[in-house]
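Take this structure, written in structure tokens, and hold onto it; I'll ask about it next.
Just one protein chain is left out here, and the rest sit where they should.
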Amino acid sequence: MNSDLQSLTQALRDFAKARDWEQFHSPKNLAAALTVEASELLEHFQWLTEEQSCNLAPDKLAEVELELADIQIYLISLAEKLKLDLVAAVDKKLVLNARKYPADEVRGSSKKYTEYKNRT
Amino acid sequence: MNSDLQSLTQALRDFAKARDWEQFHSPKNLAAALTVEASELLEHFQWLTEEQSCNLAPDKLAEVELELADIQIYLISLAEKLKLDLVAAVDKKLVLNARKYPADEVRGSSKKYTEYKNRT
Amino acid sequence: MNSDLQSLTQALRDFAKARDWEQFHSPKNLAAALTVEASELLEHFQWLTEEQSCNLAPDKLAEVELELADIQIYLISLAEKLKLDLVAAVDKKLVLNARKYPADEVRGSSKKYTEYKNRT
Partner (left out) sequence: MNSDLQSLTQALRDFAKARDWEQFHSPKNLAAALTVEASELLEHFQWLTEEQSCNLAPDKLAEVELELADIQIYLISLAEKLKLDLVAAVDKKLVLNARKYPADEVRGSSKKYTEYKNRT
């Protein structure tokens, strides 16, 4: 198997199973846990300037790395629970995004696509 | 290249570059965007029972799939910005988790490891 | 002054001023901090059943109380920064909600108003 995400999926399934934690892992709960982890990540950045956020000290970066891992872990677990393929999902979304945000029209602007005139 | 995440990383880099969006992609902003997307995912589940969350209608599931994609997209973008490897990060976290939550001790319990006696 | 929220606003302004923390309190940063606090609240509930969440042990409830306080604190600080009146904002929103969710039509349903037919 060549896929990163598939191997991680298996590792996480085994981890939860060995602890009998699958009973807690409803999609609703996993979505809540994922949101909580995303905020723990954000907490590291909340009082920093954008520039400071680009230059984290090594110990801070090591903490941030583990927060990213937590988010990835819950994301994989949730995808597995819902029988969704994350890579296929991202591919699908990128096609939609390319249509919603044509490079020529949105270059250099952070406006949401809904704010563009002549668009639905 | 055999890695899912590496190919997605490249695709996302190209996407942002073509739109000159890299200027908005400070780690601070990406962490905020990731949190916002996680909450959009949670919104689909917030009033459902856990059981209902296991049995989504196909159209709802298709929406959830795109939310998972958004989270994965920002997670990859942020990891790249910080020069972190998501797979290595997850591996590292799983080792730590195995130590913090020994299967024998935590089986069937959702308590945080900090709530266990005799632990730091 | 009869207003709860006005007295709290003053207390919070003094607190931040005495610490020279106003420099960090841009609306962007306060919104991030508020989100982080909301997730810390959610963390207490994430693995509980809905029923368990109605019956918190006293020590857990005391922790939850302080999370609610944190959210209220950032909410007041942000409203003040933006020169918005929280009570007026809630009044305005309740009028909108009453229109969006007519009691007769939505009784007992958690569907978002956007999911109702014949509505914008």
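Chains: A, B and C, in written order; residue numbering restarts at 1 for each.
Going forward, contacts are C-beta pairs under 8 Å (C-beta built on N, C-alpha and C of every residue); 3 or more make two chains touch, one makes a residue touch a chain.
All of these numbers come straight from a predicted model, not from anything done at the bench.
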| item | value |
| --- | --- |
| Given B:N29, B:Q72 or B:N97, the one touching the chain that is not displayed | B:N29 |
| Contacts of chain A with the absent chain, listed as residue ranges | 32, 35, 39, 47, 49-50, 110 |
| Chain not shown, touching residues in chain C | 2-5, 8, 11-12, 15, 18-21, 23-24, 26-29, 31-32, 34-35, 37-39, 41-42, 44-45, 48-51, 53-54, 56, 61, 64-66, 68-73, 75, 78-79, 81-82, 84, 86-87, 89-90, 92-94, 96-98, 101, 103, 106-108, 110 |
| Those residues of chain B which, in the complete complex, touch the missing chain | 24, 29, 32-33, 35-36, 38-40, 42-43, 45-47 |
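In this text, only the chains that are shown with their structure count from here on.
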| item | value |
| --- | --- |
| Angle, in degrees to the nearest 5, of the Cα rotation that carries chain A onto chain C | 180 |
| Per-residue multi-chain contacts in chain A, two or more chains | 24, 29, 32, 35, 38-39, 42, 45 |
